[in-house]
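Apart from one protein chain that is not included, each protein chain of the complex appears where it belongs.
Right after this comes subunit A.
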Amino acid sequence: MASKAVYSQRDPMLKKRDDFEDILEERRNSSDLRYALRCYAPVVYKGLCPSKAGTLKSMVLQSDQLHYVIHQVCRETGRAVDDVQEEASSILEEMAHRLQLSTVRFFAFTLSKVFKTLFRSICVNEEGIQRLQQVIQEHPVVLLPSHRSYMDFLLMSYLLYTYDLALPVIAAGMDFMGMKFVGEMLRMSGAFFIRRSFGGDKLYWAVFSEYVKTMLKNGFAPVEFFLEGTRSRTSKSLTPKLGLLNIVMDPFFKGEVFDVSLVPVSISYERILEESLYARELLGVPKPKESTSGLIKARKVLSEDYGSIHVYFGQPVSVRSLAEGRVNRCQFNLIPRHIPKKPSEDIHSFVNDSAYRLVRAQEENMVLKPWVLLASLLLQNQVSGQKRGIALDELTEQAVWLRDLSRQYGAFLHWPEHTPPSEVVSSSLSLHRGLVRISEGRVQLALGQSYAVTPEEELLSQAVIILSCASYRNQALHVFLRPALLASAIHTASSNKKQEVFNSFSFLRNMFSNEFILCPGTYCMLFTSHWCCVSTGALQVTQQEVLVTERGHRTLVFLTSMLDPFLQGYQVVCRFLCEEATEALTEKQFIPAVRKFIIKHLLAGRLRYTEVLSSDLQKNSLAALLRLGAVRKIKGYQGTLKVNTVMVNSLEDTLGGKLPTQKAVIARL
């Protein structure tokens, strides 16, 4: 198989990354059936206690941990031990996977067929695979893929099967189980199902955590779950969920294993299968009418070209090294380890920080396609009001400029080296022809072709295109985010004084910490981004001031425009809360109400960004306001929101640059 270098190490600032290999190439040249039936003998964990799937269940049911909780539940509820035991057993039954090689082989066969039709290539970094193979033998392994599509976990298992690696057991949401047949198939390919929420259910938690830990500790199989908890509809990484990460780290804290290896995996799709589905979901619009049947729909999906997939297996992260000097494991010395205990403050903050670091690792190894840059440019162009779009050669020029900028910022960009830029651009555009329109040598987003009746309907149909586009732009957000925060800070700050800019930066950083992955408590980030901009010559930093250079103007405009939709979105939500929120506004009503408000403003032309219609942005801004105490949730069944109008107002003004980031505000934040 030919492996091609996607990355030439010209810039010393760039990280060394592995080469990719296309696994579909071999599939296209040899028998899928033979592949599905070939001998499969993966290397296993050296401390593996050979056990059958059945013994796994009894190990869980007979564990001290579960016994303790069962008796606790009995004491508290007065139920009989047998009764609770029965419940535990049925919870486990509902949860447990039934990994079967035959099912895996079935998937290996069918997925080969499906993948070959859908994708041009599936590229995997082989060195990452080799590292994984090493580490599987040494320590229990946790696989942490990014989550952008339903495809992710089938793809992961498919890859591991292809490379003859131990098949993972995968934590999946219960919603899959609704699909009777599919659920069981997934179960037999290694999925285990967990309820989305089980708040106070001690017994459920005990069964669940013990099940995961037992599999992990005994090296039964690598455990796989999604740190982000759910598929990101926006292609932005989601704030990581800590529950499962806590569970898989626990055996290390308690000394039950020497170490646990966490392997972040970045899966990037050139075209996401669920593209428009996500946009509609974010807009609260029902799915397009499936006029005939789902079957035809599926065939339509199958006939389209979804480009390529890049899967990057990151450097394994040792929990032991992460915890070095951060977690005092002696805290578990004085209570028997099987008694469940709420994680202490230091453990909690350690797990949280680790989760952020891992998501950042996923982001950094995410391969970006030229289209991601084009989407960013087209969106900015569209907003700037040029109804006729942008000339193709101008777009190419801008794309080349942005390519170089993004590489300076360390982006993992997959830009074909030996192809003329114009070809790269046009082939990207043609792959995404559903989103863009080229006419008379000018490119613009494919808006306004709908047969909508009302202006509102037309707006929403345009929004679907824009949000789809934005989701591609979002893939590159993590590259530009930190410099962009600085650029916006310079923009909003009342003067060029360093201190002012810093205040403004910290304010934005704090404001947006529900929106983006900003590692908690790392303020030195400011200096890092300083460095980025300074080294590219965009900024000049003197003793007292931060100045934008002549050359840097273009960069800064681009960067501020990148963040602008979010700034505006947050402002709109603030305005909504000040103007429209009634006493009785509940959390549940919030999204529809704010959406209505935004539509009104968009139609009236008072808002520039259609993408603020995204419910993701609205939810995040509410979460930020709740975190900052500008909005409070009144305790009660309904979850009524109480708005601190003065504070929300001042936040809105600060975001808009109308109000200087006062020290007082910062102190409060």
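Brief remarks follow.
The rule is simple: a residue touches a chain if its C-beta (ideal position, glycine included) is under 8 Å from a C-beta of that chain, and two chains touch if they have at least 3 such contacts; residues count from 1.
What we mean here is this: contacts and distances are computed from a predicted model.
Remark: of the listed names "Protein phosphatase 2, regulatory subunit A, beta a", "Alkylglycerone-phosphate synthase", "Carboxypeptidase E" or "Septin 9b", the one matching the undisplayed chain in UniProt is "Alkylglycerone-phosphate synthase". Touch with the chain omitted from the figure is made, among A:S90, A:N333, A:S384 or A:Q499, by A:N333. Along subunit A, the points of touch with the absent chain fall at residues 47, 254-256, 258-259, 328-330, 332-333, 336-337.
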